[in-house]
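Every protein chain of the complex appears in place save one, which is left out.
By letter and in written order, the chains are A, B, C and D; residue numbering begins at 1 in each of them.
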Amino acid sequence: MSEKLTQRTAWNRVLDKLSGRSLWMLHYCTGCGAIELPPTMTGRFDMERFGIHPMVTPRQADILLITGYLSVKTLKRVILTYEQMQSPKWVVGFGSCTINGGMYWNSYATVKSLDQYMPVELYIAGCMPRPEAIISSFNELIDRIGRGEANSWKDYYENYDFYRKNQEHVFGGPINTRTDVKSDKETFRIQSAGK
Amino acid sequence: MSEVLERINRSFDEPEDEHDEVREYTLFIGPNHPGIEGNFALKLSLEGDTIVRAKTDGGYLHRGFEKLMEERLFMQNIAIVCRICVPDPDPNEENYARAVEAIAGIEVPERAKWIRVLVLELSRIASHLFTFGGHAGTIGLYTMPNWSIADRDRILDLFEELTGGRVYHIYNMPGGVRRDFPDGFERRVHEVMDYIESRLPDYDDLFFNNAILRKRAEGIGVLTSDQAIRWGATGPNLRAVGIPADLRRDDTYEVYDKLEFDIPTLTGGDALDRLLVRRKEIEESIRIVRQVVDNIPSGKVWNKQPNPLKWRVPAGDAYVRTESSKGEYAYYMVSDGGQRPYRVHVRGASTTHGVHILENLLVGTRIEDASQVMFSLDACPPEVDR
Amino acid sequence: MKKWSILRPFDSLKFIGQKPVTIRVPFESKPTAERYRGFHINDLEKCIGCGTCAEICDNDAIRMVPMAGVEKETGKSDKRPAIDYGRCCWCGLCVDICTTNSLGMTQEYIHIDPDVNTFYILPDMEGIHKTEYPQGYTADEEVNFLDLERVPMKELQAEERKDSFIEIVKGFSKEEAQKEASRCVACGLCTDTCPAHMNIPEYIDAVWRDDIEEAGRQIYKNNPLPDVCGRICTHNCETACSIGNRGEPISIRWLKRYAMDAIPVGDYRSLVDQKVVKPLGKNIAVVGGGSSGLSAGYYLALMGYGVTIYEAYPEAGGMMRYGIPEYRLPYDVLDKDIRFIEELGVTIKTGTRVGEDVSLDRLHEENDAVLIATGFHEGRSTRTPGTDHENVYQAVDLLAKITMGEEIRVDEKIVVIGGGNVAMDIARSLGRKQMQKYGKLDVTVTSLESRDIMPADEEEILESQEEGLAFYPGRGPSEVRTADGKVTGLKTVKCTRVFDENGRFSPQFDESDVMVLEGSMVIEAIGQAPDMAYLGEFSEQLEYDGRRLKVDEYFQTSLEWLFVSGDIIKGPDVINGIATGHQAAFGIDRYLQKAAQDELETIDQVMELVVDFEERSTSYVEKALSSGSCGTDTGCRRMLARFLERKKGFAGRIRDALSERNLRIHLRQELGREQHRYFDFALLDNLPEAAELPDKAAELPESAEGTRQKGISEHLSAGYRLYNDLLRLTANKELEFLFESLRDEYHEQLRIMQDLLGI
Amino acid sequence: MSTVSLVLWIIFLPFIAYFLGVLLLGWGKKYTARLQRRYGPYLFQVFFDSIKLLRKRTNISHGWMQDVSVLMLLGGTILTMYFVPFPGFHFFSQYGDFLVVMYLILVPSLGMALGVGETANPNGSIGISRALQMLAGYDIPFALAFIGMAMIHGSTNFYELILRQQELGIAGWGIVTNPFLGIAALFALHGMMGEKPFEVVIAPHEIATGPMTEMGGKYMGMMMITHALQVVVELTIFINLFLGGAENWITYIIKIFALFTIILSVNAVFGRFRVDDAVRFFWKIPLPLAVIGVIFVMI
Partner (left out) sequence: MTNEQDIINRIEAAYPDAVCKKKQERRVEACLPPDRLFDFAGRMQSHWNFPHLSAISCVDWINEGEFELVYHFWSYEEKILVSAKIRIPREEARFISITELWQPAKFFERDIHEMFGVVFEGNDDLEKYILTEWEGPPPMRKDFVTRDFANRFYHFKEYEAEWMGPQQNPQAADVQGGSNE
């Protein structure tokens, strides 16, 4: 990991910094944490100050916010959406529910650990996290991108079988997402994050 | 994001649409779509730009609350009920607390009742401001959400101060409320109310009197008074067709019978009138909040209840209803005399608005107004999904 | 509202020049509310690890974890709450219910990390990031989830009671008991503190549920003298009670008393689930019929040994009968307990003094093991000049005589030396005698210890004062004054200290401060000593540890057939007697059976046993159904059919649950807990037998229909007990839930069965 | 104009225009944010966005047509730009009149339509059909404004138009000499730029950004660049026609920012029309205005 860091050229470093200044988040309210997104986006906290802007289609988005619990039904849509996003892409888990099930730990309808289904870049503590915490998490993400450390997305290409197995376990059968992750890995020559 | 959904639905849900040969085509709106309130989806059959059939698709936010509540102690449930409706959580807490009180015959201190009214009304204002933002967003007026949601935050600040939580207050509980006012809280409530009131003319200028809104919202999603009753509309949606029904009056609870307020009605029944009814309700809520803060009696805020770990509620059942910002919010609770509720049925205000009424109103409207209709009904998916 | 217009929206342009409302996080911030519910902090010093927070947590976010550097002590466990921020919902219920107010919340709320492990924390006062944040949500006095006030106990007033030996405490009514029981948070700290490790939370819970039978069952698990303990136990548990940190502790003793009083004597047998299962043909002699001897006898009898208790006094009960006055412990209550023990097959030979009537040597020869459980019956003398006078008495002697109904001398003025419970007992007893004889009361109590360190129970002292006894604490006796051969009083001097710096007994007196307490009778009640003359020649073969006999953890002496328990080992009090008796019984069994009672250490064993039981049970029920065990009873058959349907998944559920890693870890930790040394694993051992019992019954002829149905009900009750025990064993919510549901299933069928049988 | 400077202009004009476009859009975001009582993003936000989009590692393509369409977008816009006079650069505009511009300006839209057609997303298709409807709305008033201006000055050549206007100072500006045409064209410009209330093509709440729905990564990056250029081109055309062109870069920048701010102000306080309302609006107000303007000229 650290070797890879040192391999970044100065040019790449600059570009990484610049890229970090523009993050588009997918405007997908997967759970109740989404209620704190409007205040974060709008006048009171104004996350656009950091170049973060909601985007409506996954093709254009860089960040996928999992705003809390994920019901199985939503998870299916989230996976499709995630696979449609263009790499590099980052998943931010909001609050307790994404970590260990949160208050829905005994619910039959929600999945408990987000990182079983897709690589997560950051988690934010809270139920739900306040706008201040959300903005801090974005700043943290921007820093990590600037430092070239935000590479969790590569994990999806690398350990695709693991994620797919867990996904299929939850759905009770194979799913067809129409995104060929494995060939994408070849086509775009995505190397492992070194994990 | 329609393509996503299209794929999903092709691959999982149903075979190809059988109406291909006619001039209809299907468009999926949501669940990932800014024009949808929350995580919810619409399957629309379109002819040109006009919707000929609409199906809602919910369940994305299903957590099985009713089941979870059956497995938790009576007191533990106060922490989870508020999650059922995210923008307007307090009616849930109110309903839950009142249902337990009704079954167990618990008395609530007078002061707590007043505080509950305060919380409910503040929550109503916050929720309406949120809806204004959403509605303005659907017609592309992004300045309005920036204003109204930032102003809503002032109310959340009040909540934070009173309850310790911004969005989820976990404040109402059987027997009263959890904490008394902090010092100087009354003054700050007045300040915030003054502020919100001073902002209303600005909203009028920008939004409610905006020519584009009038142009777009008038005549959209018209609900006649007959339909409204037949389809089970409640709350502001019912008042927008001219029926002055309000549970705060009709099925009065807490201390609403001691407060002065009007029930604003309009007669158009279209998206605009639904919006304007909410706009007027804010004024009434501000009036109520001021009365509460000025007249609140002193005293304790919670009547002691047994140790929550060893608390049985006698067998019985109760149907309690609260006028939430979205309409009639009801809980049907059954206790079998155990430590946990035997059954809680949550009747969210949006179960009628968000499914049946929405499906019917969408027919005949055009694709660009679909999300406006949804926002004007203020349908809140988590209430439907639970 | 104004009319709409095209131009109106342009009014909004005025905001361009205004300062935005944005709070520029992270460059500026809005102060958080004072009662904001942020991350938890926990004062680890104040925290007692009661686990109430984990109980109330609706998300299972709080787990009690053993913490390095924290030792178990009275009223404190070695565990502290760890919080999983992958579960927590920041509701603050844990703060509101905290029994010590140690748990709080700060105003800190930002924690962002890619590593999930940082979301599992053990909160301390420094906060999650070791940075200073103001305190947020804290417990509130007004809104307090805990019930801090006791339900008052009804007692006889001083005037009514001081002339009679009628029991003072009246006991709880059902409503009172349930209300008192509902205060309990089931933390289990009391169990750890109780010498007998009684299942206190369990029986309190049963009292609260109004399931008196279950309460009795739980109580009898670790205490064969519950009626006695319900009255005169020293209740260490109440000292440890976590509610006591902020309010008054639960009246555990009175609740026990309530539960036992509510059960009719005849029902004891049906309550106690530990039945005599395997007569072993081995005999054990117990010397001494006090609490310890009876306790040991009880457990040994349950294990299938023949037990004979040798009691020197005319009736069994030891100090409980001959030391404690009737107004505290009525004799019929004691008899109730003893009779039940006798019912179980324990022989009590009263009036047989070992060493005189029968020698220890002979006991050794006739029995496989001998337990000596003699108590402290010799009163100690103060050795003050004049104590050899005939009107100077030993308290224990007088108390015994009162019990035996012998006539004793009662003077008009009496002085009692001593500040312990025995002194109170004799003083109050004599006071009552005086009232009966003279109609007035004049007893003076003097003790070396000053009022604040008097060893007697606080309530005893208060009650004595109410009854009109005069107290002169902090004085040492220096001479018994006599005139004309009659005692006239006791000369006392002021005692300046009782213990030295090391806590050793070393009184010092101020000889100048003299006071003569008048009285024609002086009672010494400063302590008792054992009389172990019966040891005879064995006393030389035994090894000693100071004054006491040297024993191992099972109370085995250096003579391997000889065990010791009771006051002479630990105490002296009743509950220690019971506990040591139980433990000694355990030791005797171990000695005689060697590895028979091996502790089940691994979870797999438990799992195997349970699953095995389930499988046998299922096949049994199937068989019972097909072989017509129910005979012509359709109700029975329907019950069995339904039960069979329901229990199909049981084995699988158990297996699934126990293959969950989390749950395994939980159960493993629970099994390792010390108190489970007392857990009766014999039950698990006997499960297979229990499963077969009804089989045997099914072979009985057609006419014995009732018997065969009894077999089924026996089987069901075995299942019920199994899960009940497992339920008790675990402190994990999920497992509890599982075991509880299975237990309830058996219980319900059992009820139906019993209804059918008309039990 | 020397060959060297011509080559330099040709090379650097797109960069200059891009820089200007980024600034304009950044200013737009800041300005709107202020109105919304917040601070808004970095001034160079659009630049960062482009960088990020172009650095995307994966790129989902729906076929070669999508690639071509993006090139058509960018190429068409740059080509249009060469035919629009900028201060100090009017080489091509001396030869090609604004009929060429009118033609070229359709190329990007066409490219867009082709590319979106390839992605087969219904939202995209709806967006494109809306774009074409909008075209029918604003193009006629705009063309009429063109024609009217040409009639006034007797030339269809941009450069000459500018020179004519500049001769008379402010009094010679198209918007002063023929306010009907000027206002009609301003509306048309508003529609052309797709700002609210004429935002129907993108309309995130209705059709999820329409044509851009399936455009991600590098495609989106190219579109961002194109958008920045288009803003400059469209505003410059209007300045040239009605605001006396640009004498030098200073007045040009003042004019372009002022013009853009007017458009932004409207954008910020209005929602969007429905597509039919928008077209109807164009036919109700700008079109009659333009016709009156032309008639006025003819008289």
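By definition in this document, a residue touches a chain if its C-beta (ideal position, glycine included) is under 8 Å from a C-beta of that chain, and two chains touch if they have at least 3 such contacts.
Everything numeric in this text was worked out from a predicted model, so none of it was measured.
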| item | value |
| --- | --- |
| For the chain not depicted, the shown chains it touches | A, B, C |
| Identified contact with the non-displayed chain, of A:Gln116, A:Asn139 or A:Asn159 | A:Gln116 |
| Subunit A, residues in touch with the chain not shown (by the definition above) | 72-73, 76, 99-101, 105-109, 111-113, 116, 166, 169-172 |
| Interface residues of subunit C (partner: the chain not displayed) | 65-66, 68, 84, 86, 116-122, 653, 656-657, 659-665, 668, 734, 737-738, 741 |
| Interface with the undisplayed chain - residues on subunit B | 13, 57-59, 62, 64, 66-68, 70-71, 102, 229-232, 234, 243, 245, 250-251, 317-319, 321, 328, 330, 332, 334, 342-343, 345, 347, 351-352, 355-356, 385 |
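Heads up, the rule we're going with is that only the chains that are shown with their structure count from here on.
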| item | value |
| --- | --- |
| Centre distance in Å when subunit A and subunit B are each reduced to the mean of their C-alpha atoms | 30 |
| Rounded Å distance between subunit A and subunit C, as computed from the means of their C-alpha atoms | 53 |
| Subunit C: positions in contact with at least two other chains | 9, 12, 20-22, 24, 30, 58-59, 89-90 |
| Overlap residues in subunit A, where contacts from two or more other chains coincide | 42-44, 46, 49, 56-58, 84, 103, 106, 127, 130 |
| Topology of the chain contact graph, where touching chains are joined (line, ring, star, complete, other) | complete |
| In the complex, subunit A residues that touch subunit D | 15, 18-19, 21-24, 42-43, 46, 48-51, 53, 55-60, 62, 84-88, 179, 184, 187-188, 190 |
| Interface residues, subunit A side, partner subunit C - complex | 43-46, 49, 96, 98-103, 105-106, 115, 120-127, 129-133, 135-137, 139-140, 152 |
| Contact set on subunit C toward subunit D in their complex | 9-10, 12-13, 15-16, 18, 20-22, 24 |
